[in-house]
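First the structure, which I've put down as structure tokens, then a few questions once you've had a look.
Excluded from the complex is one protein chain; the other protein chains are retained at their positions.
Right, chain A next:
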Amino acid sequence: MKLLRWLVIFLFLCACMAFGGYAYLINHQVAERFKDRLWDVPAKVYARPMTLYIGLQLSAKSLGQELDLLGYRKVSTQAQLTVPGTYTRYQGRFILNCRPFNFGDQRRPMRRIELTISRSRVTRLKSLGSTADMEQLDPVLIGQFYPSSMEDRVLVTTEDIPALLKKTIVAVEDKNFYSHYGIDFKSIFRAIVVNIREGQFTQGASTLTQQLAKNFFLSPEKTFKRKISEAFVAAAIERQFTKEEILEAYINEVYLGQDGARAIHGFGLGAQFYFGKSLGLLSPEETALLVGMLKGPSVYNPRVHPDRATARRNTVLGLMADQGLIPSPNLTKSLGRPLNVIPVPRQWRFPFYLDLVKRRLLKEYREKDLKTMGLRIFTPLDPLVQLAAEKGVADFMAGRNSKLQAGVVVTACATNEIQALVGGKQPKYEGFNRALDAKRPIGSLVKPAVYLSALEQPENYTLVTRIHDGPVSLKSGGRLWRPMNYDKTFHGELPLYQALVHSYNTSTVKLGMALGLETVFATMGQLGFKPSAPFVPAMLLGSFEMTPVQVAQVYHTLASGGFYTPARVINAVYTPDGETLQRYPLRIEQHLDPGAVFLVDKTLQAVVREGTGRSLSRWLSPDLGIAGKTGTTNDLRDTWFAGFSGNRLAVVWVGRDDNKSTGLTGASGAMQVFGRMMAQIPNTPLVLTPPENIEWAVINPQTGLRANNNAPGALAVPFIRGSAPVVSDPVPDVAPPTPADFGPDKQPVQKKKPRYLIDWLKDVFK
């Protein structure tokens, strides 16, 4: 008997120790989990914020599109502008109730903006009732990197949570929340009685803490063991945290519905998802609806089952009135109000662009962190440009060979920030991002590098240097290579710039060989991409491969006057608390002489005005002075166009994944996409500023000699200072100079120009 008593005591002690040990373990785990980040919050990727100022080129349609992308609701009268994220419009006059936004380094408050758009320009701008120079909208959320659970949430802190919401949750879900210690025994007893009486499981007794414990730490199955664990965890939570902290965690954790694969968690995101507003702006009816949905988010989904949702909301409203949370006289009014739920917010996703963002981020961050840390990533994506690029591709592809594909990159000329990226004809990402991954021969897009190499030697070459376009045969790889011009004819002696304007192959090859392949590809390297050696003559016609993004980098150096700027796709990364994690500031390096680049850019303007790119005028006004270059590869397999206006550069590739012929040239393929796209977005005219080392002379392009202003065909031609011809064109009764007088090796002798007659006399007597 005594032994039995000792055995019982021993077992009891063992049980106590096991109990204590388990409690200690759970307590430790809870502390660890709460101490670390509690929730997986997806990284959010934002577009550039739209900056508004007087004089900004912006159509009313584009602003409407931007507001649509932002999820702003259009209301019909000013009186309805009660909450942020709404706007009203009367013709070109917009009144916006802007949402507050935290940019990380600065916060923009909720405010009202008024603006007038007339003739596609902002002509009037007011902010908070007074005239403003500039305003900035909140940026469009373009995508998120979700954790594997696909949970999405907007974290809110205790200060952000309205008291009414807290009180309603407590009133509906756990009346004794502030008095129990994680487990409400009275409620359990009451639930048991009710369930036995009704013969089925109708009433639960989980406290808020238990629900939190279940969601956080435990599996969803309903077993006795899990219930025991839940009680331990709840007690541990209660032991370590205040009621306010527990309620805050609950409000951020609860599941409130589904948006496709995305799970809506927490009231912060719930308020946005169902009402398009932040938590602090919920009305009592909206609060009641969200709290009512806790009972069954899919059963009471207000979009799918509005009647059920209304009934449930009204039950909660009744409870709120009973508890004195809302004044009883208002109840009748509230009960009759509509649900006020917004349509499912469109998830504007630009997967090809996000792919690029992710690739850049993964160079510096772990994928897990990207998906769970709630980072805020600010990019230069311009959604309006992106949509225009997608539309440009779609419009071009309509009714054409279904196997045609495209890659497009658009960047800002000043900063080389990537504003848009299209990786295929379908905006849907298929795993192959042609803008980044399609390495294709670039054809004639290489030619500006050849001519730039020549123009960097002003003592030997100018834009009017005569070069020869004729048959050429070269030994390459043990075989004889005989390039031909696209039009299958030779054009004899011609000024250097004309060879580029008309994209003649044979003259380019001759020029390139005279300069040396090493020289040409060193220039190419300075522009931003050096193909790998060994160099062969066919590379002078672009037989090597590049991706559209790489081509954009090269052409950006041309567009920026010889200054190399690495392409940027991320401007800054912030933690959820607004702390700067990383900034990616503008960086530039002078790689080439701005004077030589200016000469090439002028010629690229001529390409569009009178050369292979002239049909671009179908889409874009010649007044824009677009500079560009077409590219076509053998058997019309790849078609390219790279061009820039004063503010935007775009590179387009059109081809087939199976590398078969497209039947298109650079002008009839890629350039058509470029034209369609650029015609939809604001472009400023390209007015090239001549650098200090540029001077102008009037030239007779037929002879390459100086001419009078009024001579027939006289052309103003820029030269690197000191390289302009000094010999003037002879009058007609004098025999014209023979072609042998010109050419790369026969440039008219560069003499120091006499400025005064006496100098000339000295020259004569010398």
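In this text, a residue touches a chain if its C-beta (ideal position, glycine included) is under 8 Å from a C-beta of that chain, and two chains touch if they have at least 3 such contacts; residues count from 1.
Everything below uses one rule, namely that contacts and distances are computed from a predicted model.
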Can you pick, from "Transmembrane anchor protein", "Spore gernimation protein GerA", "Tetratricopeptide repeat protein" or "Cytochrome c oxidase subunit 3 family protein", the UniProt protein name of the chain not displayed? "Tetratricopeptide repeat protein"
Can you say which of A:Cys413, A:Leu494, A:Val569 or A:Leu620 touches the chain missing from this structure? A:Cys413
Sort through A:Thr519, A:Asn647 or A:Ser668 and give me the one touching the missing partner chain. A:Asn647
Missing-chain contact, candidates A:Arg153, A:Lys425 or A:Lys602, resolves to A:Lys602
Per the touch rule stated above, chain A touches the missing chain via residues 48, 51, 53-56, 105, 133-134, 412-415, 463, 497, 501, 560-563, 585-590, 594, 602-607, 609-610, 622-623, 625, 646-647, 685-698, 706, 708-709, 714-718, 721, 724, 726-728, 730-731, 734, 753-755, 757, 760-761, 763-764
